[in-house]
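A single protein chain has been omitted; all remaining protein chains appear in their positions.
We call the chains A and B, going by the order they appear; numbering starts again at 1 in every chain.
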Amino acid sequence: MNSFALYEPTSVAEASEILARHGDTARLYAGGTELLLAMKEGLIRYDYLVNVKTIPGLTGLRLDADGALRIGAATPHRALEREPAVRERFPLVARVESDVANVRVREVGTLGGNLCFAEPHSDPATLLQIFDARVRCETARGSREIALGELFVGSFETCLGEDELLTEIVVPPLPARSAAAYRKFGVLERPSVGVAVAVALDDGHVADARIAVGCVGPIPQRMPAAEALLRGRGVDEASANLGEAGRRAARAAEAVSDLHGAADYKEHLVGVLLRRAFDEALATLGAGPRR
Amino acid sequence: MKAVRELAITVRVNGERHELTVAPSELLIDCLRDRLGLLGVKKSCDVQVCGACTVLLDGRPVSACTVPAFETRGRTLRTIEGLADGEALHPVQEAFVEHGALQCGFCTPGMIMATVALLAENPSPTADEVKHYMRGNICRCTGYQRILEAILDAGRRLAAAPR
Partner (left out) sequence: MKIEREVTIGAPRARVWDFLWDVPRLAACIPGASDVRAVEDGKRYAAVVADKVGPFRVKFPLEIVVLESQPPDHLRARAGGRDTMVDGLVKVDLDLALADAEGGTALRLAADIAVLGKLGTLGHSVIVRRGNDIVDRFTTAVRRALENEDAA
């Protein structure tokens, strides 16, 4: 790992100014569980690392008045895995967070860091999109809030400006009578396909369907064309449409053939995992599959 | 604000206070092995996947291979060398020995430190909880069954005589 100098700012504004001053020779550092690995491998080098853990207010989580989960960007995965508020109100988030890497990575690695590194096989980055999660991004000059899906521009690339910090992740609760499920499959270190589904039912109809697919495309993304095949349909019709919904999702992700599998195999897997996640969500709502 | 190229830190390692000056890029594993002579921390995969370098930072398991040394400032660190009390083995160590939960022994310090952290957090884990927690500690030799039995047994021992 190359030698670097360390900044330890005590405010977001200070960190933002440091980033503006040094441009791409500086990088924000939280847990470093992905960044330091890349630096150790020699894939990337930075002259300056900017420690965000010394900025108060970026760690911790709470439920707000609307029941949304507000997570400081520098909160370790382990906190999301273990906090009672998350386990009770957002059990799927707690479960997926508990499956990130291993316990040592979860103790040190942060959700914000995971999202900002924008590795295409991230489970949280896929899952949180079905909650319509948002992220707060701040510079010395101001802040903005964007949909999580907008954060990811490409593999290892976010829309954050050079002097911009991700400071908070907001996860709204699902609508009433909703359930969510996450399924993934892979045999390599990272999964080959990840599918997140949230379903809201209203009198035997799919009032809302949210589908996110990760690992297959360069970024994890919501699949509106697939969702359209489920939303507003009766449960049986939506169920019957799952195969085609899976194909639409895989094509939208632009699967390529690589070590994780052939493109058509991934397309097939998206359909399978979509069906399983959908059925699991329905079962949670007490509206099991009827086939 | 200036960037620093070295930090003066104080860290308590296995109960002993150390004052060190470290570069920000110095990794904990190199600090522990090369400067403090604690060779029980093993450099194996070097990418946080295998767990052979597991040490406890304020009781939490971390990968020494990927944590910068300066992150230990003002904190307590425990390695395998800090478990036994003189000649008396720690109950987790005893359980590993009695259950034959090691062959070459290379993964063992990491396995034991992770177990200590697990049992401090969850004194009576189920087998599934053990497997989930220990998923990031890899063993090439044993096939894991005896490690699992040792951990469950260690939990019972510690419940009987907490350390």
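The working rule: a residue touches a chain if its C-beta (ideal position, glycine included) is under 8 Å from a C-beta of that chain, and two chains touch if they have at least 3 such contacts.
This structure is a prediction, so every number in the text was calculated from the model and none was measured.
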{"item": "Omitted chain - touching chains that are shown", "value": "A"}
{"item": "Chain not shown: contacting residue from A:Ile55, A:Val86 or A:Ala118", "value": "A:Ala118"}
{"item": "On subunit A, residues whose C-beta touches the chain left out of the figure", "value": "24, 27, 38, 41-45, 118-121, 154-157, 190, 215, 218, 256-260"}
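Everything below uses one rule, namely that only the chains that are shown with their structure count from here on.
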{"item": "Touching residues on subunit B, where the partner in the complex is subunit A", "value": "1, 3-5, 7, 23-25, 27, 46-49, 51, 54, 60-63, 66-68, 70, 114, 117, 132-133, 135-137"}
{"item": "Complex interface listing, subunit A residues touching subunit B", "value": "1-9, 14, 18, 32-33, 36-37, 40, 48-49, 78, 98, 101-105, 107-108, 189"}
